Structures are given as C-alpha cells and as structure tokens.
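What follows is a set of notes on a single structure, which appears directly below.
All protein chains of the complex are present and in place, except for one that has been dropped.
Here the chain labels run A, B and C in written order, and each chain numbers its own residues starting at 1.
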Amino acid sequence: MRATVIEFLGSNCDHDMVYFIRDVFKIETEVVWFTERDLKNPDIVLLPGGFSYGDYLRPGAMASRTPAMESVREFAKRGGIVLGVCNGFQILCESGLLPGALLRNKTISFICDDVYLKAENRETPFTSMVDRILKIPIAHGDGNYFCDEKTLEVLEKEKRVAFRYVSPDGKIDDNWNFNGATNSIAGVLSENKRVLGMMPHPERACEKILGSEDGKLIIESVISFLEKTDG
Amino acid sequence: MAEIEVNLELARKHGINEEEWETIKKILRRIPTYEELGIFSAMWSEHCSYKSSRIHLKKLPAKAPWVIQGPGENAGIIDIGEGYAVAFKMESHNHPSFIEPYQGAATGVGGILRDVFTMGARPLANLNGLFFGSPDNPKTPYLIKGVVAGVGDYGNCVGVPTIGGQVTFHFCFNGNNLVNAFTLGLMKSDKIFRGKAEGAGNPVWYVGSKTGRDGIHGATMASAEFSEETEEKKPTVQVGDPFTEKLLLEACLEIMEKDVIVGIQDMGAAGLTSSSLEMAERSGSGIKIDLSKIPLREKHMTPYEILLSESQERMLFVAKRGREKEILEIFRKWNLDAAQIGEVTDTKRAEFYFEGKKVADIPIEGIGESSPLYNRPFEEPKRFKENQNFNAGAIEDVKSLKKVFLDFISSPNLCSRKWVYRQYDQSVRTNTVMTSGSDAGIIRIKGTKKGVAMSLDVNPRLCFLNPKEGTKCAIAESALNLAVCGAKPLAITDCLNFGNPEKKDVMWEFVESIEGMREACIKLETPVVSGNVSFYNETEGTGIYPTPSVVMVGVVEDVNNIVNPFFKEEGLEIVLIGKNDPVIEGSLYLSHFFNIDKGKFNFVDLDYHRRLIELLLSLSSQKLIESAHDISDGGLLPALAECFLKEGNNIGAELFLDENFERMDAFFFGETPSRVLVSIKKEKCNRLKSICQKFNIDYKIIGKTGRNILKVVFNNKEILNIPLSEIFEKWEKGFERIFKK
Amino acid sequence: MKGKIYVYLKKQVLDPQGKAIENALKSLGFEEVKSVRVGKFFEIETDSSFSGSAKERMKEYCKKLLVNGVIEDFEVEAVEE
Partner (left out) sequence: MKGKIYVYLKKQVLDPQGKAIENALKSLGFEEVKSVRVGKFFEIETDSSFSGSAKERMKEYCKKLLVNGVIEDFEVEAVEE
C-alpha cells in the first residue's frame, strides 16, 4: 500500500499525518507539494488538517484551487481513496468532491476537545473495522457541517454519513455535538463512498500515550479494504 | 519634506532626557539626525535597554552544566540529553493587549514564536499567563474574550499546541491587564543559530511581511505609563498574520538545514533598528543597510518610519556570500518576500542609507556601552511592615463548610479554566502527553522516551505582601508542579511585570523580587536562562501588584512514568506529604471572601522544598503512587477537589481527621508551601512512609478515595458530604458567571 | 478598474456569527434588534491588462475563488477607469 500526503501553504497537521501513516503504520508515504500534479501513484491520498492559507477567505477555499487538488479530483473520479481530515474535509467540500460546507462553530469560538464518534455505515473502505464508539480529538473553528435539505436527504438515504458525534455511551445528543453540525454529522462520504471528509483528527489518536488509539481503526479499515480489492 | 530640526525639545518628546541628550551628542560628536534620534530613543527605551533593571538582573544565576545558552540571546537553551536541546523564553505583551486585546495578544504569541525559531528550534509548545482586573470590572469580560481568542487563534493557526498557563483575576490589574506568552522549541543540540552579524562583506537579508507604519515607537510606548496622552500617541496597531508566520517558520527552518546562515534574528520591538544593531553588537562588527531596499507595504514611508516600524512577521539574517540563488529559491517556495538590504562591515558602525543619502551613522559600541544605566533609588514602603502585622484572629471562622467550599471552588480564581483552554489547540503535533487541567504541560520527544515539562506560575498577592518571599514561592511552586508529574526541574525563564520603576517602592519590589529569584534558583539549581522585564504597568498612577511570572522547564526521563493529579480508583490511601501548617494570612481565602490582602504568609523553606522535589522524582520513577497534586491557591480542600474535578471522573474522597485544628478556615483553606496530595495503594504505604523518612519529609494518611462524594469526617463526626456532580457543576460554570455579570 | 464585491450568506444558511451578535446587542440593552446577518465585501483594484468588461471579470473572481455557491450569493459593483 502506498499513501500520499498533500502539503499546502500553511498546513500544520501535515507532519502529524505523515507520522501517523509512515511511522505508526509503516506505510510507504510520499509527500506532495501543492504546486505539483504528480501524486506519485498512491492507493490513498490524505489531505491533512490545519489552516492552509491561514483559513483566510474561507477554510479550504484557496487550497482547493491548487494544481495538486486538480490531480486529486481526477484520482477520486477514477475511484481513488481520499481521506480529508479537518482542513482536509473543508478542502474536499470547497473542491466539490463532497457536498455541503463547514460553517463557523455554533459557539463562534475555536474548540479543542475530545469527541465521541459513531460509525453510521460499516460498509465503507474507512469503517469496516470501527466496531466501537471512537474517542478522538477535534480542534477547529469551522466544523459546523451544513448542506441544503435535499442534499441532506440524499446523504442520509445513501448512507453517506460516515460518522456522527455522539455521547460517550453512543447516543445522539446535542450536548455532544459541540460545533452544531447538521444531524450531528462529523464525517461525510462521496457517492462512491471512497472519499471521506471528517472534522475529528484520527492521526491525533494513534498511540496510547496520547490518550487514545481509536483513530487507527480508520486506517486499519482502509488497509483491509485495499487488501481485499487487490487480492 | 522640510528638514526636521533636532533639538533637546524633540529629544524629550522621544523620551530622552537632558543627560541622555548630552551623551548622544558626545557619542556622535554632533547633533543627531532625526533618524538617529529615533534610533537612540528606541534603543535606549526601557523596553530595549533594560536601563532600570540591568544592574539587578546581573545577580541572577545563569549557569549550570546543562545550560547551552543563557540570557542575552533571543531565547535561552538547555541540553536535555540524547542530542537534543530546548530553547525557550517568555515575553510580555501587556500594553498592546490593553489597547487592542485580540491583536495585542496575537502579536505577543507571534513575537515569542519568532524568538524561539530564530535560534533554529521548532516551536513545540506554548504557555500563556493572563492577568485581568476584577471580574466585576465592566472591561474584564471584553478583555478576556479578546485576549484568549487572540492567543488561541495565533498559536492554533501556526500549529503550536498551547498546553498550560495561568489566569488570575485581581482588581490590581483593572487598568493594566498582563499577557505573558511563552514558547518552547526543540532542536538538535549541535544545530543552534544565534543573532550574529559576522564576516565583513556578508550580505544582510530581510525576509517576511512588508514593512508598514505599524507600531512605530511601540517600544517607547511600552516604557511609559498609560495616560490620556498615550491614548493620543497611539501608533497604528499591529495586526497579526499567523499564516505568514507559519510560512516564515517553515522557510527559516528549511534554510537552516542548508549551510548558508551566519546569524539570524527576528525583528521585534524597535524593528529593524534593534535587530540590526543587536546583531552587529554581539559580533563586534558593523552593519550597512540601504533602507530603500526594504519591501514596503505603504507609500511614501520615510527612513525614520522604516527604521522604527514594528510590523510583524519579519526576520533579519546574515548569509554567506554567493548563496543568493538557494536563498531566493527557498523563500519563493514559501511565497515570502526576501530582499538583500545591506552587508556586514568591520567599521563597528551602523550605517543606514536612503535613496543614496546616508541618514544615520552611529558607533555601535557607543549605543550599547553608553546606554543609560540607572541604579534607581528604592525604599521599603511603609505598608510592608503594616501588612505583615495583620492578624487574622479577628476574622470569623467558617460556619457552613459546605457553602463556603462551593462558593470558593466556583470563584474566578479557582474555577475551571476550560473555557479558556478549550479555545487552544492542545494536541496538534501529536506530542502532548499532559495538558491544561493538570499540574504541568508535558510533550514527549518523538524517537526517545523523554518528555519536556513546563509550568507557568506566580502569585501576585504574595509578591505584593512580600516581593522576595513571594517570588521564591512562585519558583518553588513551578518546580513542584513539575516534580509532582515526575519531571526534574532544570531552568526557568521569567517575565517581570512591575509598575513604574521611577517610584521608590516599585523599585524596591523589583530589587527584592530579584533577590528572591536569585536565592530560589540557586537553591533549586534552576538557572534563569532567558527573560523579560515589563515596567510601567500603571494607569493614572496606580500600579499592578508585582508579578514576576516564571516558567519552570524540566525533563521527564520516561514519559510512561508520568503521574497525573487524578484519583483512579476507589479505596486508595490519600497521603499528605509535606509540612501541614497552613495559615490564612495572605491567602486567597482571605482575599476572596474578606477583600483583605494582608498578613504574614508562610515562607518557603527551600531546603525542605528541594528534598520534597527529590522525593517526588523518586516516587514517580519507582511507579509507587497513583496520583499526585500540589496544594497551592485555596489550600487543602480545593486541592483535594482538583484530584477528581475532571469530566467523567466519579472517584471522590473521604477525609478522616483526628488532628486538633483551631480553625476550620486555616485548616481547609489556609496556605503554606511544600505540600502535596498523593494517592497510593494501601500495600505500598509503608514503603512510601520509609522513603519520606529517608528524605526527612512529613507524611500523613488523611483519607481514602471513594465513590461519587466528597466527605469529611472529623473526630467521627461528618462535617461535609457533597456529591461530586454538585461540585463539578459549580466549578465548571465559574467562567460563565463572569460573562453573565 | 476598481470594484466591490458583496458576499451574502444564503437565506437558508444558518449564520452563527450573526446570531451571536444579535444576542450580544440585546444583552447590551438594544432590545429592539430582531435579526443580524453578517456578510463580507472585497474592494479590488486592478490594472487594465485583461479583456472583457470589468463586471464580467469580477464575476469570474467570484466564481473561481471568492464565493462558495453552496452557501453564498454575491453582488458586483464595478467601476471601469
């Protein structure tokens, strides 16, 4: 398996993502600068979190209009697997690869905290191993997922909500939906379910010493998916 | 433009007095140009020259085998082993944060980040010390919202986790809030960069944001009291651009990998002027700069303005010759303006040109060596002895322990700070192994077992009552905060926030405080490797309490052995380690409930304290205890509560007291240094006891962890019984109440 | 050319910032406030090295970057010089 992490000007979770994939999972990982078009033949493209272009204008707006993202769009069209985390999720929405948009948190402020996630659809490349409620950190100012009603209906019907914010015991609860996302949506899938955008940071929950290892289940799912499709 | 006549009157407007004016003329052997006057004024401002503090700062210990860089550089550096070193420093941004809380705080964080990465270290952790006026002051909510958002947004955007700090409310900060920002960065111990301008002929480069008319004379402003006049003189407020800072950080670290940089320094207070002069001064060289080559944001800027602009996100560096292409390539990659603006000379002079004309020519030694140095008069104020004589005996003792405890734990200085630190990214860079809500912030060093721990502390009230002993307490507390987690304290950085040094009592506070810092740092073997002085924290003649913030930095040998403050299971023994002789004189209890800041508090016994620290380190390395937490502000009962005040935690405590105590208030809420609460499995108690005996530290079992409640039993009588949920609710909502008022 | 572009959040889109400001104004005693919506604008200066009308050019800026059609509408005000 080969992974590619895209770096944009101002990305600040790029190193964390590379550490997660390359050092924790020992997966062969390439780093591609946003001006490049060659993605170096990956099985998965990862869009890291963290303030590309300072979140100026709109989070993800400027990054989504870079040459590397054109290649990511083509890669996704061919059925490639793409995971965007936090700012990566925002970039995916801005580039049209995922529907909807991420608005300012309902608190108006940045929120850094642990959230609990429930995988709503286990039949996706990202969730087959997610057999429990995940505890994963969020750290964002604009994570309040929004889409129009028609889109929402489609997302729910097609089971394209990958993760929802829940209470520690797995219940939908507004008190645990810190940013105010529509239908407590924390992660959204593309039509072919091979592009996932999520606000929480699985790469920050990758070792016991950091407080949780739950984020690993998502990559383990992808590994198992790729093994099946390859073999 | 008409020539501006430079004379004594103009010099005075620049904050230069007659004596200094004469010295300037002597150094130059002529009347200074307008630009030169600007340079002298900035360089000789209190903020840049430390003219009132220098002779005292020299007394601080700065050496230890692990110190790689002491004061005098952009940040201090200590060796942490395995080929790594950490650079750290703290800086104040008090005045700007009062004028514009959001931008003032944001640019404060930006400035300290640059101080650290300019040395070649990658910033890995921030702390912030925030001091606000009384919560009832109408301006307080506005200030705290702005400051916290500013600190958060900047660090979050750059991608440096903020993992601790302090928030203190006291009416003495009504007219002057304080923002002290700390950054720590990691580097290879053999890859250190310094602010040097060496090698005549080497090019001088400018990189980063374009220069505008921001904050001209900011340094001078930070060197005067607030008054209506300063309101008018308000310079253009500096706006932070964390995105550019992030690019600058990455570009600088990338270029440092190549072998092209001779010296590098950020442009902080007094901008280009101080960075260029300081770099040349350190190297005993000269520097020649063409101001026409500086990238400008605004039209028609004068050389004077260019010299003194405090535009943010800019760096100055000296490179080796003939490496232009590589340098430009890297900065182009990061979308940054870079320009060659001059060169190093061997003239020992700072020469500035503008449009072909020489506008300033100053002997660098002159500006440094002749820089004013004051031994300002100081005198113990009358209030000092008066306050010490206060006796709390007349204060009525606690009647309802429950009510007082709940009020206290939800009060502004004790309640949860989560409203603040939830706005800070604490986990970016995936190193954070302990963060806000515990006693210290700790990051692990990837590729090793080590961790670096840090804690920011000061108790302004104690420093007001007794600056020397109060400062000792700050250092002692900071060290103890590390030790309870299992980190060995190694060195400190400080931020000395005081009032107007021209007042004898303020100067006395300063001198005493330095003496306390000296004694404590020598005893604890934690030298002062960097720091910052902020005077003139006064408004309309009223000054703040002396507030010498310190950050202690230390090392954890194995992050798997870290101890946190929280009770983990029922049935553990709760042991109080340390001398249990609390008093309410000078306590938060007395200040909060009775509005009295008086009395003689218990001084720290540094020998005892040092043994306590060693004891704690031995406990954590042996994995003997389950939790540890120091007892500080608020005394025993709040500290005990802090061992279970955590989301989702439902392990409470029962205290069994047989001791005869005279007063409830002193026993439960009184303060004294060098006390720690630990929880431990019953079967290990004897071992703990014998280790305590070995270190000659007092030991007493005072209770047991239990389920869901906080209970106190005194002589077989229950005197307190509160469900944890009730305590948690009160404690957690403390900040909301400040905003509702 | 000089131009101004106004960007509005679509009506159906929740405006958390507007809501917060509304509440803040009310709590300052401005109880008459019924609703607040926040928008942004761009003031843009260009030279004349482009073809087509100024207004069309500005619309292109919007479509290519400045506006997210999922949540925002815009208006353009261009001054040719």
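Assume a residue touches a chain if its C-beta (ideal position, glycine included) is under 8 Å from a C-beta of that chain, and two chains touch if they have at least 3 such contacts.
Since the model is a prediction, treat every value here as computed from it, not as a measurement.
> Give the residue, chosen from B:Asn335, B:Gln622 or B:Ser725, that touches the chain omitted from the document.
For the chain that is not drawn, the touching residue is B:Asn335.
> Consider the whole complex, including the chain that is not shown, and state which of B:Asp79, B:Glu100 or B:Asp605 touches that chain.
Going through B:Asp79, B:Glu100 or B:Asp605 one by one, B:Glu100 is the residue touching the chain not shown.
> Which one touches the absent chain: B:Trp44, B:Phe243, B:Phe317 or B:Tyr421?
Checking the options B:Trp44, B:Phe243, B:Phe317 or B:Tyr421, the one contacting the hidden chain is B:Phe243.
> Quickly run down the residues of chain C that touch the omitted chain.
Contacting residues on chain C, toward the hidden partner: 1, 6, 18, 21, 24-25, 28, 30-50, 57, 60-61, 64-66.
> Can you list where chain A touches the absent chain?
With respect to the unshown chain, the touching residues of chain A are 53-54, 56-57, 62, 65.
> Pick out the residues on chain B that sit against the missing chain.
Contact residues on chain B toward the absent chain are 99-100, 103, 209, 212-214, 234, 236-241, 243-244, 297-298, 311-312, 335.
The definition used in the following text is that only the chains that are shown with their structure count from here on.
> Quick one: report the Å distance separating chain A from chain C, using the average Cα coordinate of each chain.
Here the centre of chain C sits 29 Å away from the centre of chain A.
> Using mean CA coordinates as chain centres, what's the chain B-chain C distance in Å?
41
> Measure off the straight-line distance from the CA centroid of chain A to the CA centroid of chain B, and report it in whole Å.
A distance of 36 Å separates the two centres.
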